[in-house]
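Sharing a structure with you now.
For this depiction, one protein chain was excluded, whereas all remaining protein chains were kept in their positions.
Just so it is clear, A, B and C label the chains in written order, and each chain counts residues from 1 on its own.
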Amino acid sequence: MNFDFTEEQGMLRDSVARYIQDSYDFDTRRSIAASPEGMSHEHWQTFAELGWLSVPFAEEHGGFGGSPVDIMLVMEELGKGIVLEPYLATVVLFGGLLERGGSAAQQAELIPRIIEGSCQGAFAYLERQSRHELADITTTAKAQGDGYQINGEKVVVFNGANADYVIVSARTSGEQSATDGITLLLVPTDAAGVERVSYRLMDGQVVSNIVFNNVEVPAESVIGAENGGYTLINGVVTIATIALAAEALGIMGQLNAKTLEYTKTRKQFGVAIGSFQALQHRMVDTFMAYEQTKSLLYRAVCELDGQGDDIAACIHALKVMVDRSGRLIFGEAIQLHGGMGITDELDIGHYAKRLMMINTTFGDGDYHQAQFNQLRYAG
Amino acid sequence: MNFDFTEEQGMLRDSVARYIQDSYDFDTRRSIAASPEGMSHEHWQTFAELGWLSVPFAEEHGGFGGSPVDIMLVMEELGKGIVLEPYLATVVLFGGLLERGGSAAQQAELIPRIIEGSCQGAFAYLERQSRHELADITTTAKAQGDGYQINGEKVVVFNGANADYVIVSARTSGEQSATDGITLLLVPTDAAGVERVSYRLMDGQVVSNIVFNNVEVPAESVIGAENGGYTLINGVVTIATIALAAEALGIMGQLNAKTLEYTKTRKQFGVAIGSFQALQHRMVDTFMAYEQTKSLLYRAVCELDGQGDDIAACIHALKVMVDRSGRLIFGEAIQLHGGMGITDELDIGHYAKRLMMINTTFGDGDYHQAQFNQLRYAG
Amino acid sequence: MDTKFAPEDLAFREEVRAFFDEAYDEELQSRFKDLTTFKDAVIEWQKRLYKKGWIAPGWPKEYGGTGWNATQKFIYETERSAAGVRDVIPFGLNMVGPVIYSFGTEEQKERFLPRILSSDDWWCQGYSETGAGSDLASLKTRAVREGDEYVVSGAKIWTSYAQYADWIFCLVRTNSEGKKQDGISFLLIDMHSPGIKVNPIVSIDNHHSLNEVEFNDVRVPVANLIGEQDKGWTYAKALLAHERTAIAGVPDSKRSLTEIRSFAAREVNGGKSLLSDPLFQKRLSDIEIELMALEFTELRVLASVASGGAPGAESSLLKIKGTEMQQAVQELRMDLAAYYQGVLPNELSAEQLGHEFGSQARQTYMYGRASTIYGGSNEVQKNIIAKAVLGL
Partner (left out) sequence: MDTKFAPEDLAFREEVRAFFDEAYDEELQSRFKDLTTFKDAVIEWQKRLYKKGWIAPGWPKEYGGTGWNATQKFIYETERSAAGVRDVIPFGLNMVGPVIYSFGTEEQKERFLPRILSSDDWWCQGYSETGAGSDLASLKTRAVREGDEYVVSGAKIWTSYAQYADWIFCLVRTNSEGKKQDGISFLLIDMHSPGIKVNPIVSIDNHHSLNEVEFNDVRVPVANLIGEQDKGWTYAKALLAHERTAIAGVPDSKRSLTEIRSFAAREVNGGKSLLSDPLFQKRLSDIEIELMALEFTELRVLASVASGGAPGAESSLLKIKGTEMQQAVQELRMDLAAYYQGVLPNELSAEQLGHEFGSQARQTYMYGRASTIYGGSNEVQKNIIAKAVLGL
């Protein structure tokens, strides 16, 4: 039992940390956020060169063969810089689905391109009505000739605007919210009948609503088995949740550090506000919330390949904790920064907005607590 | 619109307050609590002489003709002294049921005796399985000859040990938890087949489990209408909840005042602990909790005879608030008193125990919040 | 103890409802939502209230107030909020107006009060400074007397709607000796004066309502000084307790909660509405129960003011609890929007997006973080209670 990282993991983490420190300051981030695509292809290319895009992929496709721990380390550092580039969408979600369910041909074609930075992907899973239910799908894929015809609409697709391919969850059988009958299909975004409307979110990313209007794809487009998409979704969302939690942890660490620093320098009533005991005790609370979140993240990562049979409960718990700690930490960060905390100019609010967006992605704390309760106490 | 009390109400309140101050100090209370009956007949007699036992009753029976506001004022002051005498059980519950549902004969016989202090009463409503559901009743009353035969057991009957009469809720028809089919019956505690086992609770009161074993009572023993008991129960429990909330408010005020006083005198690290800002802010929280509880109590009292149609919601809300504020306030009181706070010797813990007992009487905060939610948001 | 409404109160309530129903029309409401028409719409609405004679419920009748008793004021505010009618911009009507009629000269009253009532002048507030924060009295903007004028230099910050304002009321330092609360003066400054520069501040909700106001040797006639020089803190303080009471905003929070309930009834997850979800219900009732209490806490404070008291430290309780509840309401509303909270305003129409209120819910939530900071941060309010009420 140990919580140390391997030398290789340490190097990976340092590489990301150094880059964020040296090349991704808040002004850089601000100008990327203002760009039409909400990301920088130049930075993305550097990510590829530094090997970060290869982390989770098998060595046979040119990957680093990394574990969830490696993903966690990268995401935590990216969080510290509130990096806008679509690591989650392209590498963790899109790449993760290919790695888990893609055919040999799909993998051989696309994974090397992800790694070299020349292929952007997205996972289109949300619909207008679905809220936090991943299985609530009305988009249909009907068998037609030697393939499928897709109809429906997906919303808030991360990286949808920049994606070359999108993996779409569609219903091939079953009722609206059934976990059976979901099929994942790989669709080039330039296919006939694909219409994207893109817009920007509060955290700077550009997302899309994507309408599929009689879109035709060949049978080889299926990722995994027909009607067997839900297991794949569940697996990749588990890793993605850990990735998001790690990103959130990086953000929380930054918020705590910046707030602590501010209270040491900001003077009111003749003294640094950090000398007020009531504020000190609240900063102890945010410190504890950070440490507790880190512990649960570590627990989830260990549970993934450990002997535990309780990964689902652990992921729900983690999402609850990230939500609570995040709200507490960004709330105190804004409050203790006073007037400055509510300006767009200061980075604090931008860290907060990214945390808020993380909280609502793949289900918020309340949703996951209800799921946790169902899993642990029902029946 | 005003929140002033009438001159008469002010005098009533001052009368109780002065008595507690002068004749019911903590040592007096401690010795009464240690007595077999858990109450003092001598003090009770004085209550009668001072007219407090007459407060809610109609003038035709020799009562004061008071309103719920008067009950509230008396109970708040009794709370300040954590008075053990069974004002709630005899005057508010037993007397209240007689006043609301008793026949002219029952009222004429018993109310004057309550007022003069010569009749003790109790309301037996709880059963082993009932928890917070007032309608969950398995005790039965079967019509037999010119009366009823009662069988069953009631538990945790307040003042059961001292009561001359007990009003028992029994099922005359309907399913176990149906609100229809409940009948209230007046039973002398010396009737054949009534068996009492009495015991003491943490707040010093002596309560009883009462077994009714083929107890026979005449038809005139019914309070209100046969099968119509639930409405009466509901009505009297509403007033009793206000009375308990007022008692709780009195206790909370004492706890806050004593804690504040202690932090002004107790020195640590060379200064009064009340000078620590973190503690100050927490005492502001307990101050606010007290004020909010008072507001909701006033609201409930006003709602009782006002134009509002929302008394049930208000009572649920009040019970939730009393529970939360109570826990916060006694929790901080104990914590800020440090080691002394957890001794039996100090009064703080005894105030806390009475608050705890109030919280669980007629349903705790969680129960009432669920009821509130059902009433306000369901359907 | 009595909270019944008399028949004349009920009649008054009908009149208020009828007026709002007619005067606060949809065309007007739509103009509030558009930044290009916002200012004119505010002025027009306030002029309608002025015409009705209801623009200044808090003012004494002699200066143009309504002469309402506490019950009428309560009814008016409750109905305003229930009808979703926006409150007036407070800087002229609720802030500087009362200072002028309480402490101003006859000439100042004649000159300023009518134009405040008619909304012909738009006022803003010049209290905060970068270095001062909640320690308001440590302000540094300086006014030096030269003949019949003060020369003002320095800067104020967090000034709402300075970009629209004709006038600003300012606390300025006229004396640096002695306690920091001494030596502060209360000045009325024409925003069109040379030397004033308004720098916009974009806030966390991506909105521009806040500003920095720079004063570069701005010349202000001595006639614009309120009361005595160096005594401005006294006048400002009288105002602050009133401001805190108003900040509680209970009726608006109640209204928002009602709206949330109807949204939650329509928002579905896994086939069930959020309103039927016990955990969501708990969050709702946690707030609703506190608000039920706070409404009566406010009534108790108002009743004690009506019977001759002044809102003292209790107003700090209203400020703390009121803003906590506002934020809780805002948070609940935002959570209801799930991922749609992320959408920026004006990016897509509700139709294209598939959602109505997410963007606005987030903006309200984010800007709402300021409510526990401004008007004296909630931490400072707790210090006030600890000192003034608890004697610590």
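As a convention for this text, a residue touches a chain if its C-beta (ideal position, glycine included) is under 8 Å from a C-beta of that chain, and two chains touch if they have at least 3 such contacts.
The structure presented is a predicted model; accordingly, all values stated were derived computationally and were not measured.
Among A:Ile137, A:Met283 or A:Ile329, the one in contact with the hidden chain is A:Met283. Residue in contact with the omitted chain (choice from A:Ser35, A:Gln144, A:Ser173 or A:Ser295): A:Ser295. If you put the hidden chain back, the residue from B:Glu37, B:Glu116, B:Glu133 or B:Glu216 that touches it is B:Glu133.
Think of the hidden chain as still there; on chain C it touches residues 278-279, 282. Listed here are the chain B residues that touch the chain not shown: 126, 128-129, 131-133, 136, 155-156, 177, 197, 199-203, 207, 209, 266, 268-269, 276, 278-279, 327, 331, 334-335, 338-339, 341-345, 349, 352-353, 356-357, 360-361, 364, 366-367, 369-370.
Residue-level contact of chain A with the missing chain is found at 1-5, 69, 260, 263-264, 274-275, 277, 280-281, 283-284, 287-288, 291-296, 298-299, 301-302, 306-307, 314, 317, 320-321, 369-370, 372-373, 376-378.
What we mean here is this: only the chains that are shown with their structure count from here on.
Note on chain placement: the centre of chain B and the centre of chain C lie 43 Å apart, centres being C-alpha means. Centre-to-centre separation of chain A and chain C, using mean CA positions: 39 Å.
Counting only residues that touch two or more partner chains, chain B has 277, 280-281. Residue positions 379, 382 of chain C each touch two or more of the other chains.
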